[in-house]
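Everything below concerns the one structure shown next.
Only a part of the assembly is drawn; its chains keep their places, and the rest are absent.
Lettered A and B in written order, each chain numbered from 1.
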Amino acid sequence: MKVGIIGATGYGGLELIRLLHNHPEVQGIDLFSSSEEGMHFSHKYSFLMNIFDQPLLKIETDRLAEYDVLFTSTPSGVSSELLPALIGTKPKLIDLSGDFRLKDLPTYEQWYKKDPAPADAVEKSVYGLTEWNTPAIAKAQLIANPGCYPTAVLLSLLPLIKENLIDASHLVIDAKSGISGAGNKPSQMTHYSETNENTAIYKLHEHQHIPEIEQAIQMFANQSTPITFTTHLVPMTRGILATSYAPVNEGVTEADLVNTLQETYANQSFVRIIKDMNKFGTNQVYGSNYCDIHVKVDPRTNRATIVSVIDNLVKGAAGQAVQNMNVQFNLKQTTGLSLVPLFI
Amino acid sequence: MKVGIIGATGYGGLELIRLLHNHPEVQGIDLFSSSEEGMHFSHKYSFLMNIFDQPLLKIETDRLAEYDVLFTSTPSGVSSELLPALIGTKPKLIDLSGDFRLKDLPTYEQWYKKDPAPADAVEKSVYGLTEWNTPAIAKAQLIANPGCYPTAVLLSLLPLIKENLIDASHLVIDAKSGISGAGNKPSQMTHYSETNENTAIYKLHEHQHIPEIEQAIQMFANQSTPITFTTHLVPMTRGILATSYAPVNEGVTEADLVNTLQETYANQSFVRIIKDMNKFGTNQVYGSNYCDIHVKVDPRTNRATIVSVIDNLVKGAAGQAVQNMNVQFNLKQTTGLSLVPLFI
């Protein structure tokens, strides 16, 4: 397979290189850039010396159409301009941005404050939450790869909402993320001295992943409810921990929740249900494609606390993108992705 | 004033030394230890050289009775044995442990898995949430200084619950803490390589601060409800950020919440209501005695998100203890405590 990555200098792009470099079915990787064409990538990023020494290529639609698969890991608004012209051509398209995730275009405009992608392209795209949409992904040309927060949240909540075990109308989701989710562009928000030794809440009630989560709950669990979802930055590079809270429905026990999660993911390689835990954290999955989930019911309040962890750059971005590529090409989902977490 | 600190080698004790060293009414500080009597403190902690070079003193009740004020910053179960004998003697007693916080002794036993303090000593003690209990603190000999989490949570929620603006029966509190809250004793839980680059949930539904928060809601806001309260460790040394969620009651607006908070704390020096924010974090209060609070209502869900930050070792421990001492001795609450946050 011949692979192209557009937007390789972003963190999603760098992580794609890390994963695809050891993917057994990938023959060659080319990187495309709108602004740094011709630049030798390992001059900028010497950590890639001897690994990826080619120059960046110019983005040209004709050229792009020759690849087997193209990943776009670009800022909002780029792939919505670039990809529609490639629909119907050879390459499978996997977009890591938010441009094709929201089916309702006014919702996109409202939350992203940008023009949406063309309606027919959005319609043809398939939401790439792998474990929940495998058949559609297998047949799709264009994948809207999920956001990092939605991946952590949805994998842990969808089984419970779908089976009507928890009351989604009272759902509260409190998510904590490492700083790499903010990308590679320096800003006051990501300036070391103001980020280190600081846990902060940001974009309160305004994060663009809110409508993405609500849409997926509707799509996969058939419930429509506005959710409370907040995002926090914690001083670490990688990792998301999402803590969700909801009342359990009448007669539902903790065992019911655990069993439903275990059954849902019994045949899935990347979702692990952790039963006993003393301390449960993001280092469980660091650098890997796992999503680990723990659930516990508080008998005092009859409320469930559901916790999930992912590496935001792997299962929350590049890893799930490669997993989707595997599905599209009918490979085993774990191909190239059997990475052991760097617990330390 | 002559001050004694028992348990000075713990982090609460070290922070008391830091604050009291510059307190204008404190003439001398003595440190007491059960295990390291005679040891020159600045040999163990050379950062205190030229600041505190005396030897640690032996704990003897007679000797202790000569001080104007005694702080106990000891593990659970120590001050409940030590302090009852000092009730009725000269020194004001300020206990930073949890031994005297819970008025209901079986509740203490259940959550702390320890024998409670003697009933009459517990009865005489006063809960030292300064802004909410000033008159009682002023008259008390024995103060049960609040826990770090309860301080952050209660200061932000009590005004809203008391005025019936939010529905406490659906209250969910998600707290994030730096690692110093776990104290100075090494363990796997606080081992650098497993704590760094890791955000983790721990003691799920079992944290001993849960009954302390519920008791204070009953005491100061006159509502009785079991709460959902979870605790997370984030990779930083100091700071707590508590994010609380509750439906707003019928007809209540965001402005009502903000106004109530502002009015409640209009004459308080250490509680600040932050109205506009882009990113709101623990570095706002690092090293200081402030508690900063922000509140916002999501019109989509009609739920309020209430966020508060403190430095767990200052407002959450030693700082509030000194503030209580100031109240007991009829000093201005800010005496010795006008520290500017180390934002960076």
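Please note the rule applied: contacts are C-beta pairs under 8 Å (C-beta built on N, C-alpha and C of every residue); 3 or more make two chains touch, one makes a residue touch a chain.
Since we're looking at a predicted model, the values are computed, not measured.
**Student:** For a quick check: 2 copies are placed, so what copy number does the complete complex reach in this file?
**Tutor:** Whole-complex copy count for this file comes out at 4.
Note that only the chains that are shown with their structure count from here on.
**Student:** List the centre-to-centre spacing of chain A and chain B in whole Å, with centres computed as mean CA coordinates.
**Tutor:** Inter-chain centre distance comes to 38 Å.
**Student:** For a test of understanding, state which residues of chain B touch chain A in their complex under the given definition.
**Tutor:** 170, 172, 174, 176, 178, 189, 193-194, 196-202, 204-205, 226-228, 230, 232-239, 241, 243, 245, 277-283, 286, 294, 296, 298, 300-301, 303, 305, 307, 343-344
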